[in-house]
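Every protein chain except one is present and positioned as in the full complex.
For chain A:
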Amino acid sequence: MSYVVTNLIVEDVHFSYPTGKVLSHVSLKLKPNSFNLLVGPSGSGKSTLLKLLSGLYPTFSGGTLDGKLTLDGYDINDIVPFQRVARLGYLFQNPTRQFVMQTPFEELRFSLENLQVTPTDMTDRIEKVLETVGMTDFTHHDLSTLSGGEKQKIALAAALAMDSEYLLLDEPFANVDPVARLQLIQAIKHYQQQGKTILITDHDWSGYTDMIDDVFVMNHGHLHQADEAERTKILHEVPIQTQIKTALPNEQEHIIELKKVALKNGTRQLLRNTSLAIPKEKRILITGPNGVGKSTLFSTLVKLYPYSGLITYNQQDIAKRKIAQHVRDIALVFQNAEQQFVAMTMAEELIQAQQFSNHPEIWTDETITEILTQLNLVDLRQHVVYQLSGGQQKKLQVLLMLIVGTPTLLFDEPLAGLDNDSQQCLLNIIADFTTRQHQTVLVISHQLQAVTDWFDFHLHFENEQLSYVGGEV
């Protein structure tokens, strides 16, 4: 097979944001046609490096770059975008951030037009790539109505459609369900077989360990390539898919009850005629494939989404409750962390949360500092919340909602995009404080490996049905 080999060189790169240095002495060499994994704890600088490689930084960052970053001898930043993306495709960590157009079709069309693809090839190419990610049915849907995982698939499709020689993927599977995950891995594998080079950052490489050639490790802004021993060690760290152990709920005190509830998204039925009860002061896991309606269910419980049937909270019909009062009893921890923020800096956010806490006696300054230390956030207090890394935002968001201490908390993918240590640490903190504050906890998650014993009950959402699973089999 013959293909042009573009040569990407990264040598002794340093990068600082106005708030401080994040990358030092970074050098990187990717073998042509290889599959590379970039790992490292949250906030270590992985996304920053990828954005530099994609040429979006330093332009869009306000930071300063030093060192050599070239593509075929040209400075990456001197290459005009349409020529650059023809060689270097890039997928954002947060897919909602990169959409320009209204539907998947238009989004892909826009890219291909920029790359000056012949119009007669375009429709074909768009259809094919949407098929590879399994989103054909959504070709002309409004992007803003897609679920988190579905958006991620479209973003990946856009990156694949550009057919660039290097593909940089920043946590492409964070909100994707396990089945779709395997499908996307296949799509990426297929893409690599056409002679492409891939660099992916991820915290969980189960399902594609055997595809990985080289492993790079980022630690506090320093990058090194793992030698054979370290590589083997890292690749063996994949969390094993364990059975989740939960029981079926029996007669106990209920906090939420659904009676004949149905949900719709436009004309699509999401939930059909469902009746069930959520026990009080327990931890309940909710699983189900992408787009099945998990986040919609949460929105419904906080009165942000229309439903039919009856939903009660503490034996009161929620339709009759005022929203301001209702969300003080049952609050949502959004899938997209940025929606949770109400202030500018982390310090301001924490003060606000403390001020409105339901349990001010628990949340003293010392406790907060201690938790921030456990979460590796303690030095970031003066940072603007929008400039934290994806993982840091997630951890802060969860902490803020724990401080507020709402009696019932609905967590929408709280573990997505977190490294193993952060996941464990966050789960311990959630368990500890929600127990002390007598909270009921509902969690949507695809990160099942971290949570084997953590939950009391397990609800599965599929085929328009929501029901308890578990118990003795």
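Keep this in mind: a residue touches a chain if its C-beta (ideal position, glycine included) is under 8 Å from a C-beta of that chain, and two chains touch if they have at least 3 such contacts; residues count from 1.
The rule we apply is simple: contacts and distances are computed from a predicted model.
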{"item": "Undisplayed chain, where the name is taken from the UniProt record, one of \"Pyrroloquinoline quinone biosynthesis peptide chaperone PqqD\", \"Thiamin ABC transporter permease\", \"Electron transfer flavoprotein subunit beta\" or \"Acyl-CoA dehydrogenase, C-terminal domain protein\"", "value": "\"Thiamin ABC transporter permease\""}
{"item": "Residue of A:7, A:64, A:102 or A:136 in touch with the missing chain, whole complex considered", "value": "A:102"}
{"item": "Given A:179, A:323 or A:431, the one touching the chain that is not displayed", "value": "A:323"}
{"item": "Sole residue of A:186, A:339 or A:467 that reaches the chain not shown, by the stated touch rule", "value": "A:339"}
{"item": "Given A:86, A:156, A:297 or A:318, the one touching the chain that is not displayed", "value": "A:86"}
{"item": "Absent chain, residues of chain A that touch it", "value": "54-56, 59-60, 80-82, 84-86, 90, 92, 97-102, 106-107, 109-119, 122-123, 144, 158, 162, 302, 304, 323-324, 327-328, 331-332, 334, 338-342, 352-353, 355-356, 386, 400-401, 404, 406"}
